[in-house]
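Quick one: the structure is below, and I'll ask about it shortly.
Missing here: one protein chain of the complex. Every other protein chain is in place.
In order of appearance the chains are A and B, and numbering begins at 1 in each one.
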Amino acid sequence: MASPGCSAEQLAPFFGPNTTNATAAADYICRQFSAVSDKFVDTSYAVDSTYLLFSAYLVFAMQLGFAMLCAGSVRAKNTMNIMLTNVLDAAAGGIFYYLFGFAFAFGAPSNGFIGRHFFGLKEIPSSLYDYSFFLYQWAFAIAAAGITSGSIAERTQFVAYLIYSSFLTGFVYPIVSHWFWSSDGWASASNTGNLLFGSGVIDFAGSGVVHMVGGIAGLYGALIEGPRIGRFDHAGRAVALRGHSASLVVLGTFLLWFGWYGFNPGSFFKILSPYSSGNYYGQWSAVGRTAVTTTLAGCTAALTTLFVKRLLSGHWNVTDVCNGLLSGFAAITAGCSVVEPWAAVICGFVAALVLIGCNKLADMVKYDDPLEAAQLHGGCGAWGVIFTALFAREKYVNEVYPGKPGRPYGLFMGGGWGLLAAHIIQILVIIGWVSMTMGPLFYVLHKLKLLRISPDDELAGMDLTRHGGFAYAYEDDSRLHGSPNGRIEVGTINTPS
Amino acid sequence: MASPGCSAEQLAPFFGPNTTNATAAADYICRQFSAVSDKFVDTSYAVDSTYLLFSAYLVFAMQLGFAMLCAGSVRAKNTMNIMLTNVLDAAAGGIFYYLFGFAFAFGAPSNGFIGRHFFGLKEIPSSLYDYSFFLYQWAFAIAAAGITSGSIAERTQFVAYLIYSSFLTGFVYPIVSHWFWSSDGWASASNTGNLLFGSGVIDFAGSGVVHMVGGIAGLYGALIEGPRIGRFDHAGRAVALRGHSASLVVLGTFLLWFGWYGFNPGSFFKILSPYSSGNYYGQWSAVGRTAVTTTLAGCTAALTTLFVKRLLSGHWNVTDVCNGLLSGFAAITAGCSVVEPWAAVICGFVAALVLIGCNKLADMVKYDDPLEAAQLHGGCGAWGVIFTALFAREKYVNEVYPGKPGRPYGLFMGGGWGLLAAHIIQILVIIGWVSMTMGPLFYVLHKLKLLRISPDDELAGMDLTRHGGFAYAYEDDSRLHGSPNGRIEVGTINTPS
Partner (left out) sequence: MADPLSCTAADLLPLLGGGPNATAAAAFICSRFDAVSAKLSDATYAIDNTYLLFSAYLVFAMQLGFAMLCAGSVRAKNTMNIMLTNVLDAAAGGLSYYLFGYAFAFGGPSNGFIGKHFFGLKEFPSPSADYSFFLYQWAFAIAAAGITSGSIAERTQFVAYLIYSSFLTGFVYPIVSHWFWSGDGWAGAAKANGSLLFGSGVIDFAGSGVVHMVGGIAGLWGAFIEGPRIGRFDRSGRSVALRGHSASLVVLGTFLLWFGWYGFNPGSFLTILKSYGTRGAYYGQWSAVGRTAVTTTLAGSTAALTTLFGKRFLVGHWNVIDVCNGLLGGFAAITSGCAVVEPWAAIVCGFVAAWVLIGFNKLAVTLKYDDPLEAAQLHGGCGAWGVLFTGLFAKKAYVNEAYPGRPDRPYGLFMGGGGKLLAAQLIEILVIIGWVTATMLPLFWVLHKLKLLRISNEDEMAGMDMTRHGGMAYLYHDEDEHSNLPQFKMNKIEPKGTPPSEHYSQTQPDRV
């Protein structure tokens, strides 16, 4: 922020010999300017930190959204279990990401594969990263773990959950985010050296880095565990095991929508960043555009799902519409900042179809995912990565990733194949890396009999067997049993007087 | 914000007599700088107000969190009652805090014990306080009342609730906040005169001022009322009266977590405040650090509770984890801005143990608190106050409470005993003051038979007897009574066809 740069050496000669004390005058004036300049530095830090912090809070609200969405989507007998996993995602994720996750992801300077500074937030804040950046990235990391928990819901041992969640948040996800987001990452679009295919991967807010990672991890977990009891009947037909509360699903979906306004527009990190100083058009406008593309993609996907599902299944289904909405968001996440609003409409339309297709496929291969997380975040996340490579607009790409003019952009916008190639590499690499790490982990847990609960537990519901009781008690027991002092609690025995 | 201070008298002589019109030139240039300076003043007000207002909105969201947490933690038959008290906390609190609560708390200039200006927001805004500050403090005041309502839930007359809530929000809490937070307060760390023990009390966001006040008020209420019917059986063993919805508990907990990002980091009031101008490190960074310490304390407490409870009770319990999480937040609230992130981990760890210990103690003395509010907010709040006195770091203390170099800081950080002494005084004074005011109030209500509801009401549930009906009606009545057109509503009679 050196722009009101005033140098006394430059100014003094202008005053010339007639001025009594040219040097002093120039010096005096320039000192004023330098104070002004400092003020600007302060202002930008304050504005950008405010922006980033509140965005991080919004992203954190997504964890609440996941918790409610998951709770509503499982059967009542497993509600406590799934909510506990969501609370612990955030809590365990907080500790692990603080201790080493953040260091692996953003510990600069480093090589292209893994970061190695800032363990336990040592040397933070620096001129590079502030605490607010850590908080923001933590909120992202726990989102990835939250996605996976949906796939393996209703049949996974709690211990397995703790293990995979720590591993995902503390190691698998940070590495991926290092590759694509850190300025040292080998495939990052903001790499200061050579870019992958002269382009790097434009995964702005993480269709690949967050959603695909979470989705594919869930895919392996759910595949290795197999479907829930009763999910496919004897003839092999799919039987819907409906969640217990559509209200919670809608609540969760809206909260995710709310939080996505932190997830996508917040990924700029800064808002006080002009593209040409003194103009109405700057990063603040790009932030607004990102919020608009996000909204439109989700809206289109919701409407598409509504009508397609009406045609396919004959009724207007709100939980399907909610999932459709989320598929649009997961897809636009990669390209939200570099595409036009009209392209976001296309993105959402296709995302809804991708989700419906993936769900059909899952039924065919007898894959059971209580929250459709692998289909939604994995499938639509991959579509989002491709979509970005097709529709990224030159002007926006250069504004968001400045300093490398002439870089490739969207294929359909005339930007050549470089970006698409990089994005296909991204998809393959993410699939490979998550398969290599999470696949074996789930397999080992499976072999150690730590992964799946017993059939008895599954039929009874984990809440009763592992979590101390049922989530709901709408009926007062004493009245039912006709004894004013008798009170029967789950897990306790009491003698009526 | 006078720093780009340019004075024509200073500048003019530099131009000297040879310049045609030295005074005019200097004046012209300085007028420009003063315009710039004015703009900066505007900018800081705008940025700080934005920051404070959105923080206030987040703190307000905690009231929603309390409402959901309380609703889920009581039995279904008392849900309407507890939610009504939460709505009225906010509403009645709004009026009383507007009329006199704010004046008692921050009405400067005043003596050290009670404020006496700004009744009904007269003379607001002033250069000292703006409307946004009032809104922020109101959101704090209603949080204190919300804590107390949890302790006395399920057995308190609604009228008693209205009385104590107004008294707490309008008088007891404002006085305490005046002592510790107002710049006139006798124990405030930002007092402009002599500080208590040369240090003053560093209760940054109110572990003592908010949480202990609410918790101790609840303690007296619950003690005087006695436990709920059936809470302890004939043999004196504790019987868990489980809440009716774990989903609401988790929802409430996450909302409180979300809101705590307004509570703790927001307590800086300003974000555009450099510690040394032009540097990346300023109040914005301290704000971010505060958010990080808050997160880590909560996360650690949640994990600690999870494992300790697993050892003690044998199952993984989500409501316990939620309470553990909140205990970490309540504890870190006092020191969030002046401790290192690693210290926050310690804070959370101990807080979880404090909560478990207090709960054991409560069972032993047959104290019944449906939301563990006295244990959680009172006990862990007190631990938080102590913790701050042990771990406050010199650098951070001097940044957050500037202008008094050499002041004491955390005992374990080498800062001497001054701070710890002040903090012990704070705990004693809060206990004394709340006991002196709320104890007698509850006792008088008890004697006037206005405090506790009748046993009949308690067994039937207050919703039916006082609030016009049950909170839930999941089943359509017609089906219950076997007649598709018949419909029986509480309080109405209908003729089936």
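Criterion: a residue touches a chain if its C-beta (ideal position, glycine included) is under 8 Å from a C-beta of that chain, and two chains touch if they have at least 3 such contacts.
Values in this document were obtained by computation on a predicted structure and should not be read as measured data.
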Full-complex contact with the absent chain, from B:F134, B:Y164, B:W284 or B:F329 = B:F134
Key: Touch with the omitted chain, as defined above, among A:P125, A:G146, A:G215 or A:P265   = A:P265
Request  = Considering the whole complex rather than only what is displayed, give the residues of subunit B touching the chain that is not shown.
outcome  = 15, 18-21, 24-25, 28-29, 31-32, 35-36, 38-39, 41-43, 45-50, 53-54, 56-57, 60-61, 63-64, 67-68, 71-72, 76-77, 79-81, 83-84, 86-88, 90-95, 98, 120-121, 125-127, 130-135, 138, 158, 245, 248, 251, 460-461, 464, 466-480, 484-485, 487, 489-492, 494-495
Note = Where subunit A meets the left-out chain, the residues are 3-4, 6, 10-11, 13-19, 29, 33, 36, 40, 43-44, 47, 50-51, 54, 58, 75-77, 229-230, 242-247, 250-251, 253-255, 257-258, 261, 265, 271-274, 277-285, 287-289, 291-292, 295-296, 298-300, 302-303, 306, 313, 315-318, 321-322, 325, 341-342, 345, 459, 461, 464, 470, 472, 474-476, 479-481, 488, 490-491, 493
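In the analysis below, only the chains that are shown with their structure count from here on.
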Task = Could you grab the centroid distance between subunit A and subunit B? Build each centroid from C-alpha atoms only and quote it in angstrom.
result = 30
Inquiry  = Taking the touch rule as given, give the residues of subunit B at its contact with subunit A in the complex, in rising order.
reply    = 3-4, 6, 10-11, 13-19, 29, 33, 36, 40, 43-44, 47, 50-51, 54, 58, 75-77, 229-230, 233-234, 239-247, 250-251, 253-255, 257-258, 261, 265, 271-274, 277-285, 287-289, 291-292, 295-296, 298-300, 302-303, 306, 313, 315-318, 321-322, 325, 341-342, 345, 459, 461, 472, 474
Remark   = In the complex, subunit A touches subunit B at residues 15, 18-22, 24-25, 28-29, 32, 35-39, 41-43, 45-50, 53-54, 56-57, 60-61, 63-64, 67-68, 71-72, 79-81, 83-84, 86-88, 90-95, 98, 120-121, 125-127, 130-135, 138, 158, 245, 248, 251, 466-469, 471-476, 478-479, 484-485, 487, 489-490, 492, 494-495, 497
